[in-house]
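Showing just some of the chains, left in place.
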Amino acid sequence: MLHFDSDYMEGAHPDVLRRLVETNMEQTTGYGDDVHSREARRKIAEACGLDDAEVHLLVGGTQTNAVVLGALLRPWEGVVAAETGHIAVHEAGAIEATGHKVLTVPSHAGKVAAGDVEALFDDWAGDANREHEVRPVVVYVSQPTEWGTLYTLDELRGLSEVCRRKGLLLYVDGARLGYGLAADTTGVTLPVLAGLCDAFYVGGTKVGALCGEAVVAHRGVLPDGFFSYVKRQGALLAKGRLLGVQFDALFTDDLYLRISRHAIDMARRLARGLTAAGYEFHIPAETNQLFLAVDEATLERLSRIATFGFWQRLPGGRTVIRFATSWATRREDVDELIACLGR
Amino acid sequence: MLHFDSDYMEGAHPDVLRRLVETNMEQTTGYGDDVHSREARRKIAEACGLDDAEVHLLVGGTQTNAVVLGALLRPWEGVVAAETGHIAVHEAGAIEATGHKVLTVPSHAGKVAAGDVEALFDDWAGDANREHEVRPVVVYVSQPTEWGTLYTLDELRGLSEVCRRKGLLLYVDGARLGYGLAADTTGVTLPVLAGLCDAFYVGGTKVGALCGEAVVAHRGVLPDGFFSYVKRQGALLAKGRLLGVQFDALFTDDLYLRISRHAIDMARRLARGLTAAGYEFHIPAETNQLFLAVDEATLERLSRIATFGFWQRLPGGRTVIRFATSWATRREDVDELIACLGR
């Protein structure tokens, strides 16, 4: 059986794991104030081309979204997201748990349109009863999106421009950021992205780490009490080095991007095979997640050779399924899957 | 200038106020444990035809929605509402403040369709990742809705049936319930409504009281600690009698329904006048709120003779405005407004 369920099926990239082994018996202070965490923060800020960056290492994606948004928002403020956004659908109410509403705009293949943000803000600002409504203050987007799509440079610039004009903060969920950067063809590099948004995170869990997400924010964006807020939200790791060592490794010798490119290569190879075999993409493939619309018979046949994700039922009996590649995907597995597709 | 802004522009109905004056110097214990509050609770339960009713008197509508829903839901559970529902739009995030997501379904002129509730529940129940999503547990509807429309008896039965079948609770926001009952032509009486839902509230603020909403729930629906939860949410009135005396008066000699009928009579009189004068209703008028779509010139002209609510801009330059009648609306004001309409 071949496994393409998700991009978090293995442990850590061997280079990351090796550093954990090498540093294991070093004695360090806790809570991120160790040499590895400091080094990781420095390298990430440098990779982002930011002099004024504040970097914080957290454990998981939902946690990161809730902690950052909870820290950025005052109680009467909310966050704008696509109706398909992870915070809107798949975090079991984690944002609401911090007391904040997720204000939704339409999803365009997972993406938020700058015009929709502007319209939502203007509707609020122009409403005589706006003080009875949640004030939109942060815009949340995922790069790549939950549907594997990518904002182009122009789209990100458009969002950024609307946000600055309206006084909104732009926050980017980068759970799979490496795969997005590796697949981009429009000029969205890490420094470009960092320059266009107020805060974002560099996903580690899905890109080579056992766990870990690195929050990057321009200085002054996060409140002074952020460290205490992280603690209060149960998100402060005692052995912060676990995150520091991993991100230090990922941001040494360009490892983060190198392994991301592999995942994209594998995804494209698989996409070509799927296209050749006549499969229909539910969403055009852009990154490491491939969404296919398949009929009952195909679904059953595929289920005998591989594992993958079930996404949604379509009217008419077809099903959307997802194949995901990652830094760990083996070329021979992709080829074997392609070989089986036609059977 | 004639005032049709809202249905809460005056104080209390004179009969209600008179009882406050008459009982003013009586000495009572606090927090709703006084003879007037007890009598009010008894009369409301009786009017609802419920033997097993639990009745709680609270101060305002947003407070009531947040307190009841916050008490009914466990942290990982959410409430389903129309995307136009008061809790979804106009409570400044009060439900999210209690940690819960409002899951929205389409609005059909303000109403929730039973089929949409069923589909939303089935989508959740059938999703392999449903434990990562907020569980739908309560369905919130307003009777009448925020757009002044009414659920028919069949529609309420449909909602009730879906809720019972799916294990959902049905909660009715009755901020304007009197006006809904007075306008109904399909058989939705207070006992019928009470029988079809698990909890609801009888709105006082907009129907004759200075303030006050009476929560009615079948026994066993609200948790044991509900009184403490009311206190914790800052919703417990020290002089509970203020609510008790008013609801006792409103539920004596059918006052609540009598004054509601007056508001509906006035609304229908005004609606006839508007129709005769060629005005276009944005939403067909069913209760005491009349929504019109007017052009710039009409808007300006009306603004010189009356005050009313601004609802939303329509594409093409027209505006939706609202005229509201209430128990306090004077026939001569309606007639004067009608007389001015054609000018």
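Think of it as A and B in the order they're written, each chain with its own count starting at 1.
To be clear about the criterion, a residue touches a chain if its C-beta (ideal position, glycine included) is under 8 Å from a C-beta of that chain, and two chains touch if they have at least 3 such contacts.
Fair warning: this is a prediction, and the values are worked out from it, not measured in the lab.
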**Request:** Quick one: how many copies does the complete complex have, if 2 are shown in place?
**Result:** 4
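Criterion: only the chains that are shown with their structure count from here on.
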**Request:** Just give me the whole-number Å value for how far the CA centre of chain A lies from that of chain B.
**Result:** 41
**Request:** Going by the contact rule at the top, pick out the chain A residues touching chain B in the complex.
**Result:** 75-76, 78, 89-93, 96-97, 99-102, 126, 128-129, 131-134, 310, 313
